[in-house]
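Only one protein chain is missing from this complex, and each of the others stays in its spot.
On to subunit A.
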Amino acid sequence: MSSSHSKDSLSFLGGRIPPEVESLSKNLKDVDQELFRKILKAVVSALEGKDCTEGMKSIAESSVIPQERLCHIVAGIHRLLSEAIRIPTALLKQEIFKEDLKELRIPEDFITDFSSVVFGNHRAALEAATSQKDPHLPTLEELKWRVDVAISTSSLARALQPSVLMQMKLSDGRFQRFEVPVSKFQELRYNVALILKEMNDLEKRSILKIQN
């Protein structure tokens, strides 16, 4: 990652500055802090996945700024925030971020507001919400289990066979209920332990090898 700040590249926006961000400072002229904060709040809740049509409607109706300009402002703020949140805080420091925004000629007060979203308490919730939208396989939300011993069946008067019944609730809402024969259970347990060990090894190695 280049650490030099030329006009053409900002630390967190990469190579080219998107047009909606480039024009943000121009579009924010005559926008007072109160309006700016309202828009910022609406964009943040949109990023969290919440429905913000009501909020946006009231902003559009109550302000003197023409709708088209409002759209550009919203687009610019949305893009700016999404890109900033992508980068881990360890790599994008607050001071650099503020410097970058200064280069974009964003007013000082607004810079503070932006900063408090990107680096404040709300950051973790935003990150969690945005990563939900990314492609991923279902995760395990809940695991319920039961150990049974079959005493007798229609084929065997004396069976005395233990078995494990599992019910998995997945993050995509599906339920999977299945029996795990004891031998398969051992195999499952062994494999999970093995993956954990490999994960530990991987985490130790990756810190050393892959540079930031």
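Criterion: a residue touches a chain if its C-beta (ideal position, glycine included) is under 8 Å from a C-beta of that chain, and two chains touch if they have at least 3 such contacts; residues count from 1.
Operating definition for what follows: contacts and distances are computed from a predicted model.
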Protein name, per the UniProt record, of whichever chain is missing from view ("Endoplasmic reticulum membrane protein complex subunit 7", "creatine kinase", "COMM domain containing 10" or "Auxin-responsive protein"): "COMM domain containing 10"
Which of A:R37, A:K57 or A:R189 contacts the chain that the document leaves out: A:R189
Residues belonging to subunit A that touch the chain removed from view: 82, 85-88, 91, 127, 130-131, 133-140, 143, 145, 147-150, 153, 155-159, 161-166, 168, 170, 176-182, 184-185, 187-189, 191-193, 195-196, 198-199, 202-203, 206, 210, 212
